[in-house]
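Data first, discussion second: the structure below is written as structure tokens.
Heads up, one of the protein chains got dropped from this complex, but the rest are sitting where they should.
Up next is chain A:
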Amino acid sequence: MELFTNQVLAGIATGAIYACMALAVVMIYQAIDHLNFAQGEMAMFSTFISWQLMQWGLSYWAAFLMTLAFSFVAGIAIERILFKPLAKAPVLTNVAGFIALFAIINSSAGLIWDFTIKQYPTPFGSSPFLGSQLISTHQAGMIGVTVLLLLGLYFFFQYTRIGLAMRAAASVPESARLVGINTSWMIALGWGMATAIGSIAGMLIAPVVFLEPNMMGGVLIYGFAAAVLGGLSSPFGAVVGGFLVGVFENLAGTYIPGVGNELKLPIALALIISVLVVKPAGLFGRHIVKRV
């Protein structure tokens, strides 16, 4: 029983990271109808920035906050420079743009900080949480920060005027313009927020997977899986999907004989495909019915 609880809690902790990545992916998908393949690399680059700031002597939380601000501005800049001009381009052009962004960020990080694995600090320590062997303080910190972030985002979108305007711009852009919302800037703002959310995921997972340019590859695949599982049209679904994927991945690795660490990923993805066969819009997604 202790093993089970332990695995579930560890799953929730990594699931929190998948939830953040899935949320970032969904926010951009809602704004521009494309999957951002470079979301993980953007998060990785942000994490390197925070590492660099700490190397220069800043405290963890100072570096954390500065990285958030940097990521927010960088996300807006990427949208303005690269994806705003591509807004009316065909899907494949956009896909090429995302792949280019992926490769550029990945190689730049390698060029600046090289490809060797680096230790990344945790502000929470890695002792047992509240004296219990079930979960470490860092894992508890991952869950805590994510929950705070999610609550903050919920209040932002539900109770602020700018949050309302962003939701309106994403759901019916033409009507949003007709009530006076600058939809183009709302998209840029969405990019900024998604990038900042991704950077939080990167900084929280870096102590676990270590810091290197390819650190987010696996995480982003789980993030995508979570987003698709929960439904790309539902931010709430993406978050739930993230936690589900995290828990399932751990339980499958522990209890299904022969799976272990190596086969965790394919098993998790197989589950997701099975869910999608039954519910193509994802668990919480809306079917969009078009009249023909």
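As a working rule, a contact is a pair of C-beta atoms (placed from the backbone, for glycine too) under 8 Å apart; a residue touches a chain by one contact, two chains touch by 3 or more; residues count from 1.
Here is the rule we use: contacts and distances are computed from a predicted model.
Trainee: For the chain not present in this complex, what protein name does its UniProt entry give, out of "ABC transporter ATP-binding protein", "Glutamyl-tRNA(Gln) amidotransferase subunit A", "Hydantoinase B/oxoprolinase family protein" or "Nodulation protein E"?
Mentor: "ABC transporter ATP-binding protein"
Trainee: In the complete assembly, which of A:Thr5, A:Thr116, A:Ser132 or A:Asn182 touches the absent chain?
Mentor: The single option touching the absent chain is A:Asn182.
Trainee: Which listed residue (A:His34, A:Arg80 or A:Arg167) would be found touching the missing chain in the intact complex?
Mentor: Per the contact definition at the top, the residue touching the missing chain is A:Arg167.
Trainee: What residue numbers in chain A mark contact with the hidden partner chain?
Mentor: Where chain A meets the chain not shown: residues 161, 164-165, 167-168, 171-172, 174-183, 286.
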